[in-house]
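And then chain A:
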Amino acid sequence: MAAAIASPSVSIQDLSLNFGAVSVLQTLNLDVAEGEFVVLLGPSGCGKSTLLNCIAGLLDISEGRIFIKGKNVTWEEPKDRGIGMVFQSYALYPQMTVEKNLSFGLRVAGVPKDEIAKRIARAAEILQIGPLLQRKPSALSGGQRQRVAIGRALVRDVDVFLFDEPLSNLDAKLRSELRVEIKLLHRKLENTMIYVTHDQIEAMTLADRIAVMRGGVIQQLDAPQTIYNRPVNRFVAGFLGSPAMNFIKGQLEAGDPPVFKADGVSVPLGRYQFDGEGGRAAKPCVFGIRPEHIAFGEAAKAMPFTAESTVEIVDPMGSDTLVWTKLGGQILSFRVEADKTLRNGDAIRIGFDPARASLFDAETDSRL
Partner candidate 1 sequence: TDLEVTHWWTSGGEAAAVAEFAKAFDATGNHWVDGAIAGSGGTARPIMISRITGGDPMGATQFNHGRQAEELVQAGLMRDLTDIATKGKWTEVVRPKSLLDSCTIDGKIYCVPVNIHSWQWLWLSNEAFQKAGVPVPKNWDEFVAAAPALEKAGIIPLAVGGQPWQASGAFDVLLAAVGGSDAFLKVYKEKDAKFAGGPEIAKVFKAADDARKMAKNTNVQDWNQATNLVITGKAGGQIMGDWAQGEFQVAGKTAGKDYTCLPGLGLNEVIATGGDAFYFPLLKDADKSKAQEVLAETLLDPKTQVAFNLKKGSLPVRGDVDLNAANDCMKKGLAILAKGAVIPWTDQLLSQDSQKQKEDLFSEFFAKSDMTLEEAQKRFADIIASAD
Partner candidate 2 sequence: MADVSLAAEAAAVRSAASGPSGPRPRHVLSRRNIFLYGTLIVVALYYLLPLYVMIVTSLKGMPEIRLGNIFSPPVEITFEPWVKAWSQACTGLNCDGLSRGFWNSVRITVPSVLLSIAIASVNGYALANWRFKGADTFFVILIVGAFIPYQVMIYPIVIILREIGIYGTLTGLVIVHSIFGMPILTLLFRNYFSSMPEELFRAARVDGAGFWGIYLRIMLPMSLPIFVVAIILQVTGIWNDFLFGVVYTRPDTYPMTVQLNNIVNSVQGVKEYNVNMAATILTGLVPLIVYFVSGKLFVRGIAAGAVKG
């Protein structure tokens, strides 16, 4: 984890939250630096929306404190926290036109008319909702509503933006466009953003750091590449990446280099970077390797580790094809370009570089 941030924009300390008997967040700590873009990732129901709601001051927390811009806002009203928020359920004002929805907060804040018009025009352009400005939410499609909800946050001039899955109902094209827009916006405004998403591409491309949550606890908070390449535990490893990381159960055998052994395979781990020394002791462990890190055919030969195998299933996915095979008696998938013609039963050679693998303690699931 990165060192403590000197003057965090948003700082959450020992936050706990219960809904009656259900404990949703447990002594959660999170520091977000000024101007940072943090993405919250985690399985459905892990408490991401709840966390955002706590930061916004919309839920009364059970314990802990929240600082925004160095100010303790634990007991502040949402409006005094300097935040803008996009709700997962949109929460548009149903009787107002799109334009009114966008401008209402500004008008209340007393922003001058032409300034409002300017900001709305800008948001409408970014979000491509110009022609919808005079409609009411009930006459909009799901994606259109979502865009209006984003627009409502965008027009506000605040330090901290909270986005709860703002792009989930949009098509890929629009999504990638908006992703770019949000990134640009962030660069320009330099405000802090906390962003919940399910889309890993979104997470990877947008985030300065990603917080992976599970059951109300942050598992890992790190730069996207670190999270992707050096997940701290098996949950994080498995959660990120699509298609998911392959896991092969086996045994770590001490030695120099240590070797990973599973049914008929042994992978020398000379190039693997252990997390400290303790990890090198012999113990049952799980070996993880991402499908895209597995080479095949000619390329495989160049890899530090290679093996023979047969194709079990071929799954075309448009731009690439996913191929399922077996290693050490356990299922393994890897990606090949879509034009490679492989058939079930074809004998193939695969290979990878153990330096890119991840090794987890079979018991504690944490990285070795």
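Worth a mention:
FYI, contacts are C-beta pairs under 8 Å (C-beta built on N, C-alpha and C of every residue); 3 or more make two chains touch, one makes a residue touch a chain; residues count from 1.
If you want to know what made the cut, all candidates are chains of the complex that A comes from, given by their letters.
Predicted model only: the values in this text are computed from it and were never measured.
Only one entry among 1 or 2 touches chain A in this complex, and that entry is 2. If you check the complex, the residues on chain A that touch candidate 2 are 1-4, 11, 13-14, 29, 31, 60-65, 67, 72, 74-75, 88-90, 92, 137, 142, 145, 276.
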